[in-house]
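Okay, so here's the structure we're looking at.
Missing here is one protein chain; the remaining ones are kept as they sit in the complex.
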Amino acid sequence: MKPLSYVRAGTAREAIDAFVAAGDGARYIAGGTNLYDLMKLGIERPAHLIDIADLEGADRIDTDGDRLFFGGAALMANVAEDPVVSRDYLVLAESLSKAASQQLRNMATVGGNLLQRTRCPYFRNGVNGTYPCNKREPGSGCAALGGLDRSQAVLGASEACNAVSPGDWPVALMAMDATIELQGRDGTRVIPISELYRPPSQTPHLEFTIGREEIVTGIAVPKTAAGRNSVYLKVRDRESYAFALVSAAVALEMDGDRVGQAHVALGGVATVPWRARAAEAFLRGRTLDREGALAAATAAFADARAGRHNAFKIELGARTLADALITAGSKSQ
Amino acid sequence: MPNSQGKHRLETTRRRVLKAGTIISLSGAMLPTTGLAQQAGPQPSPENGVTVPVSFRVNGRPAALDIDARASLLDLLRERLGLVGAKKGCDHGQCGACTVHMNGRRIASCLTMAAKAHGRDVTTIEGIAGADGLHPMQQAFIDHDALQCGYCTPGQIMAAIACVKEGHATTPEQIKEYMSGNICRCGAYVGIVAAIEQAAPQIERS
């Protein structure tokens, strides 16, 4: 790790000014659970850190209006345990409480978590040139393609990269049509969460559409009755404290005993948080039984492509999503 | 928790580049003596890189020093303040051995930059036993033999106390889930769950 300067900003404006003044090598740091980790691995090499974890009002959680609003610096643990979120939006609460450990959830922010980088072992390892990685060193190649790809993506991969988007919270937000509030030099803009993530295509090192000096100042989720019929089901290599092999975020707007609008997204299987529109379309107007749930889930993986060791994720993904659909559906009865 | 630290403006100061091996003294450092009762405190080491002043409370006592801005809170506690109860097991937030409380909440001190402690309260394993003896969680760990080699134990106990205070110790299943951020390679998990069940009624929720 190179020497670096550290400054704690009080407001977003102050942070942006400090960022611009610091020039090249400036990075925002919030909880630091991902950035500091990657700095220790030599993958991130900032020269100037502007701490945005304590921006005035940025830890706000507001569930009063027609939407849920989470300040970018709200802690994962606090959002997970918010009374309204944990009662009416279980898919959101569970996506947070099943991530990492309570220690890390006490540090990490819901804004920073949107920008968590992949756990691809070829990316995280070998910063010294052991393993080629197009994400870490553009143009160097991808060792995961044709390599040990058990944990790699089956959806959204390109010829340059098949690294999985690692988050749980972004998957739940994707299902729930969240919007992201970004503040930059020229003011504030709001984008749908789906526009935050870039598929790897030929430029896997470009992961997010957020501008360099922009800050995630808030996340908004439209209120919906579907939140009460929701679940985040996460399957991993151990019972806790692990990233997803497969996860499914499901929230169902029911019309009697039939599905109205289904909200479905997948994690652990794709290069970006993956909205499963095909499954949603399949479910519309149907009653939920095991067979239908599995058919919808299978539709979600229609475009999946397996590598050498990750074909099981297609079958496991479908079964996990089917289980999640049944669980969410059972809540409406 | 409103933005209680918003008023602090913490900035690094660029030092003159030091010649290799030159020893300088810490300016204005106050080393707490808690936890050092049985040992000679380490001499303050010269800081390199860009330093940042950090002023905080650790186990109820004030501490202030200029520290390399790259340093973790864990390396601040262990290598600068001689508070070696918190342990390094992975240095990447993957084992929990470094768990301490910051402003009353459990965190991984290895993934917390030292500078983030500025203006805050930090509690380590050295700071939880009362004057009249062990903390109930420490006693419960002894009673249920919730440890073997003892290396992960300070982190387990700090996590366990927080687990109870958070209200996450109401069932064995919940305890297991909320203690899964602390790996015990000796495999004392059954004892750890039993210890927390014993101590929980004696610890107030926050």
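Each chain gets a letter, A and B, in the order it is written, and its residues are counted from 1.
Just so it is clear, contacts are C-beta pairs under 8 Å (C-beta built on N, C-alpha and C of every residue); 3 or more make two chains touch, one makes a residue touch a chain.
Keep this in mind: contacts and distances are computed from a predicted model.
This complex has a chain not shown, and the name its UniProt record holds, of "Tripartite-type tricarboxylate transporter, receptor component TctC", "Xanthine dehydrogenase YagR molybdenum-binding subunit", "Oxidoreductase" or "Glycine/D-amino acid oxidase", is "Xanthine dehydrogenase YagR molybdenum-binding subunit". Only one residue in the set A:G25, A:G42 or A:G285 touches the chain that does not appear here, and it is A:G42. When you scan A:M107, A:A279 or A:A322 for touch with the missing chain, the hit is A:A322. Interface note for the absent chain: among B:V52, B:L73, B:A169 or B:I192, the touching residue is B:I192.
Interface with the hidden chain, as seen from subunit B, comprises residues 17-21, 23, 35, 38-43, 45-49, 68, 70-71, 75, 78-79, 82, 84-92, 94-95, 97, 124-126, 129, 134, 138-139, 141-143, 145, 147-154, 157, 175-177, 179-193. Listed here are the subunit A residues that touch the chain not shown: 1-3, 42, 119, 121-122, 124-126, 128-131, 143, 147-148, 150, 235, 237-243, 245, 312, 315-316, 319-320, 322-323.
Assume only the chains that are shown with their structure count from here on.
With each centre defined as the average position of its C-alpha atoms, the distance from subunit A to subunit B rounds to 29 Å. Every residue of subunit B that touches subunit A in the complex is listed here, in rising order: 1-3, 5-12, 14, 48-50, 52, 68-70, 72, 91-93, 96, 99, 105-108, 111-113, 115-116, 118, 159, 162-163, 166, 168, 176-178, 180-182. Those residues of subunit A lying in contact with subunit B across their complex are 1-8, 10-11, 29, 32-33, 36-37, 39-41, 49, 51, 53-59, 77-78, 100-104, 106-107, 239-241.
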